[in-house]
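Apart from one protein chain that is not included, each protein chain of the complex appears where it belongs.
Take a look at chain A:
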C-alpha cells in the first residue's frame, strides 16, 4: 500500500469506489500475453473470439442487473459519456419531432452540460426545481410537458444527497405521452433494485467505477421495445451497432460485468449492513447542536449522508477531519468558489451549503471506522465553533439574518 493512504479512512464512496479484489482478478485475465488480450473485433482468430466471449458475458451480467436484454447494452467510457450519448443522441435524432427537453436543476453536470450544449443548438430545456428534500415531483414534470417535448432526463439517486426519485411513476407517465425517458443511474447500481422494463425507462446511464468496478468504463441501456434511436457521437468502425465506435476495452468491460454480477448477488447484504452503520452514524452526530440533514430522511439511500454543520465552514471541517476522506458542498473546495448548486436548488441558504459535508459509505466500510469518524467529527465541529465568530453570535442570541454583512 502507498503510505499516504495507510491510516486514512475513505468515506467518499459516492465519488468512486475501490475495485473489488474479485473484479481486479478477473480483469487481470484479459491483459497479458498469457490471457485473453485480443481485439473483440478480430473475427479471424481465437484471440479475438476469446475477447468477444468475455465481453458478451459481461454484457449479460450488466443487462441482468437492470432486467434488460443484453442487446440493449452499449459500452461507453463511463456515465458521463452515457449521459452525453443519451441526451445529445436522442435530441438530435428526434429533433424533427420537437425541440423541448425536461430535466432537473440537481442533475449531475454530465446531464446539465449536454443540455446547455443543446440549448446552443436551438433546443429549449426546462430545468425543474426539486422539492426541499431533493425529489423531483411527477406533478412538476406534468406541468412542464408540452407538445414539443421529446425527452425527459431525471436521475435515479442524487449524488450529493442520496435522495431517490420515483422513476417508475415518471416512466409510466413519459411512456403514456410517447416521450423518451432517460435516467442517470450512476449512483443506483447495487444500491436499489432496477428494472428498466417495469420502470418504463428508455435510456439508462450506467458506470462501473461507483459499483466496485474499474473507472473508465460504463454503459448505456438503449431500449429495443419500444425502439429508441440515437445519433452517435463517436464514429469510426461502427462498433456497438453504430452507437459507439472504438475498440472495446476488454479488461474494463469484463471488470464491469463482474462488478455488476457481485452487485446483484450482494446488494441486499451490503445495503442492510450499510443502513445499520448509517443509522448509528447519524445517531452519534445528532448529538451535535445545530446540524441539518440535507435531503430526505425517508426517501434516501443509506450510503450517502449529507450534513450541514451550521457556523462551521466545510473546507476547514475537512481539514480538521484529518485522515478522513469526505467531500463538501463548500465553495472553497470547488474551483469556481461557488457553493453546491444542488443544495442551492433545494432552497438551502448559501451559508448552509458552505457548511455541508457528504459522508458516503460502501462495501468496505467498517463499524470501527464509523465510530472513529463520528468521534473525530464531533470534536472537530466543537473546535471549529470555538473559533467561529458566528457561533459566538448565535450563542449571544444575535439574529445573523439581521446583521449587515460586508460581502466581498
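The rule is short, and it goes like this: a residue touches a chain if its C-beta (ideal position, glycine included) is under 8 Å from a C-beta of that chain, and two chains touch if they have at least 3 such contacts; residues count from 1.
The rule is short, and it goes like this: contacts and distances are computed from a predicted model.
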If you had to name the missing chain as UniProt does, which of "3-oxoacyl-[acyl-carrier-protein] synthase 1", "ABC transporter substrate-binding protein", "Fe-S cluster assembly scaffold IscU" or "Electron transfer flavoprotein subunit beta" would it be?
-> "Fe-S cluster assembly scaffold IscU"
Using the touch definition up top, pick the residue from A:53, A:129 or A:350 that touches the left-out chain.
-> A:350
Residue, one of A:21, A:122 or A:389, that touches the chain absent here = A:389
Hey, which chain A residues sit against the chain that's not shown?
-> 311-313, 315-316, 318-320, 322, 330-333, 335, 337, 339, 349-351, 354, 380, 383-384, 386-392, 400, 405-408
